[in-house]
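Read the structure below first, then the notes.
Of the protein chains in this complex, one is absent; all others appear in place.
Going by the order they are written in, the chains are A, B and C; count residues from 1 in each one.
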């Protein structure tokens, strides 16, 4: 299996789909000549030419709209939103057009667009360039949403996203672009949307993580004393792998979600509400949400590190839950935390 | 107390604030000469003149951006988004600019904008004009969110929203514009953002409702046999009245949220996850979410009525919860429902 | 339905008389729609296009059925012109299974891919970049299809207009931007929201041709769209057409259009597109006055019958709520 960085794995997935299917086209700001601001499309222009790989003006509404029209007439556009925040100028095309076209055509017009976007904190880009923003995207019927956590699923999810007949948003945590791992490529490497991946198995609690928090969670578990956990990388949020999650929680009896992003509107609430509805009687403790505080992403490293749930904090919260059977306070609620 | 329709109460609230504060200005598409597509600004142009009450081009990004700039320099703009879906072309200005300006100015630039929007299903406007879309708005630090359920709180919340020093979105369920009730006007009628309102008191369960679902919930409770409920109109989603909700659930031991909108990403999950975290040991049953299915809003009346949680369905779900101690299936999961 | 749509489309492409008939059909259907709403037989809202028939028919004549067309909520006329049957349009408006998308959409949401009609969009301006995207497909595949977006004067002030046309210009996409200037966006006259006289001048921003077209004269509309289509098919890129016309009715169901200056409607009624084209066909010897009466009666009969059939048809069933999500 080849070793690659996450950005290379994304490029490889797109290239593999482009080789198989002439309908796949790629566009976005500086994705062609420059190979992408994060080098997620390096070499595509050279291999597939300027008809299929294009730089756009700074016009997110324009080029996502063009992706919708191209998809509705037979292409499979992969469009890049450089930072997910920028979808705020173009959300309409994704959620109100693309996600409804199949419905609004009586099933005649499918809209297979992939919107890729870098997301998340960790690199000191400040509060308009550091959010996950999954909360904007999870509650829109007709729209799928996946989040990559490394080269392997970045490859596998991207291929599924391109093959999917509806619109899919793929969030790529920016700090992970440089992560290098072995990647199963080819058909075997494809990961279905909606499938979670259990990264570690354990007994006392089920930890659900996504993107960057997968690694923090694994680190927390590795250092855990006296307890073990299932660590499940959800991979997809819409749809999400209800079955895998319920199965795990039914066994462990406890649930923690580890989310990068505000408590308010975070995906953990959505998943938790379902788990509680189904497994209330079997839960040994209240579900625990480990999130960022309800504030903007700070620029300074020490603060940004605090913003993102880290391994030590995750371990601490889970240990507290296991010990007391109660949900501990968030760090920012503890006495003197913000002083 | 004067009797008024909800749209008149909104107009009255804006007018009262405009009389007290010359910085309050109003704009949006056809809000001035025509008095608003839903007559929520009727007469304002006549009383306050064209400097303060303006029709805009069809440019949501443009006029919400102008609201941000005007607010940042001292005015208090009340801008109308005709149907909340249209914020999809302008979300950036509300969530990425307005909500962050105070932070990004070290507290020097507050951004007191009010974005009013009609929302929700019930009038046969089809799937691009019938959603609540609270899920786009709840997870953005710095942004407040209120939902009116009738003339009284439409008046009271609107006045608070205009006085608030940060950006506030107020969702106004469209079918309620015509609802006529007595309204407490003046200072006494003002309702703080973040305060819930208990509309009925009962013992067996706490029902949290918002907007249109308040009325469906009250009807369900009125017809309930063998059980009674606290019916709490949340009124605000961001911030939401954690204290009132926890107090009630601590007493009743059970929780149901009644949401118009998809299960995925709905506000009920957010509230539920908090209640479960705090009151796990005291809950007598799993929290129940009563929502719309994860689909687009259908046009036909019978289907749209099904889409919106109705009184009979609410009563049925709650009765089932009380009887079995388990969360019943959603109607669309029942055998043959979709046949 | 789709072969019937195609036939209806070919009819107006090949016959001038059929074009007249189609304009009349649109007028009669739109009047019927307003009546149905007035009687409370239909719910929701509707946006009719009486007075603008020559634009719809002109575009449909000039384009091929394999071309793609993006329309707005004010889409009944364009849909009928492109080929959809009165039954499929009325059925949709009434929420019936026989409607063009099975009744799940209502008045604002029609679609028929067999004649190139994309889902009509109820968000102002949304169809502009979408049409550019459809043109991209043609460009990538090397076909000579074109795409068109029909949108209103009000839409010329929204960002998607600027971004969509700019993108099409820089990529030289085969797309025609058709601004159907009926002089009003909802209740606002264009001069109150738009600082220039001719929206066609905005073409300068994108270095593409922009042309003002008389929308009350069907032949001129056909001409202009044909020329733009020729350019597009030849790889010369997009064109912006501003077709000036007038909306006889209010903006939507509930609007009485009291905001119009006195006499304005009458002036436009004097230049009614159906009358203008009818008189021309009479002068050309292609129609007689008696046939004109007949055509009106036939259209009325056909629309009434379609309305009756739709009325008696089953509504969209519960399964449609969950299909195609």
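The rule we apply is simple: a contact is a pair of C-beta atoms (placed from the backbone, for glycine too) under 8 Å apart; a residue touches a chain by one contact, two chains touch by 3 or more.
Values in this document were obtained by computation on a predicted structure and should not be read as measured data.
Q: Among the chains present in the display, which ones are touched by the chain that isn't there?
A: Hidden chain, whole complex, touched shown chains: A, B, C.
Q: In the whole complex, not just what's shown, which of C:161, C:177 or C:277 touches the removed chain?
A: Here the residue in touch with the unshown chain is C:161.
Q: Sort through B:14, B:34 or B:67 and give me the one touching the missing partner chain.
A: B:67
Q: So one chain is hidden, and I want to know which residue out of C:204, C:269 or C:319 touches that hidden chain in the complete assembly.
A: Spelled out, the listed residue whose C-beta touches the missing chain is C:204.
Q: Please output the residues of chain C touching the missing chain, sorted low to high.
A: Here the touching residues of chain C are 157-163, 166, 169-170, 192-196, 201-202, 204-208.
Q: What chain B residues would touch the chain not displayed?
A: Contacting residues on chain B, toward the hidden partner: 25, 51-52, 54, 56-57, 59-75, 77, 89, 92-93, 96-97, 100-109, 141-142.
Q: With the missing chain put back, which residues of chain A would touch it? List them for me.
A: 29-30, 33-34, 37, 55-62, 85-86, 88-89, 123-129, 293-296, 298-303, 306-307, 332, 337-339
Rule of thumb we're sticking to: only the chains that are shown with their structure count from here on.
Q: Quick check for the class: compute each chain's Cα centroid; which one is farthest from the centroid of chain A?
A: Following the centroid criterion, the farthest chain would be C.
Q: What is the identifier of the chain with the smallest separation between its Cα mean and the overall Cα mean?
A: So the chain sitting closest to the middle is B.
Q: If you average the Cα atoms of chain A and of chain B to get two centres, how far apart are those centres in Å?
A: The computed centroid separation for chain A versus chain B comes out at 29 Å.
Q: Would you kindly tell me how far, in whole Å, the mean C-alpha position of chain C lies from that of chain A?
A: 41
Q: Need the CA-centroid distance for the pair chain B / chain C, whole Å please.
A: The computed centroid separation for chain B versus chain C comes out at 36 Å.
Q: Mark out which residues of chain B touch at least two other chains, giving numbers and ranges.
A: Expected reply: 61, 85-86, 88-89, 127-128, 294-296.
Q: Mark out which residues of chain C touch at least two other chains, giving numbers and ranges.
A: Chain C, residues with two or more chain partners: 104-105, 109, 121, 123, 159-160, 325.
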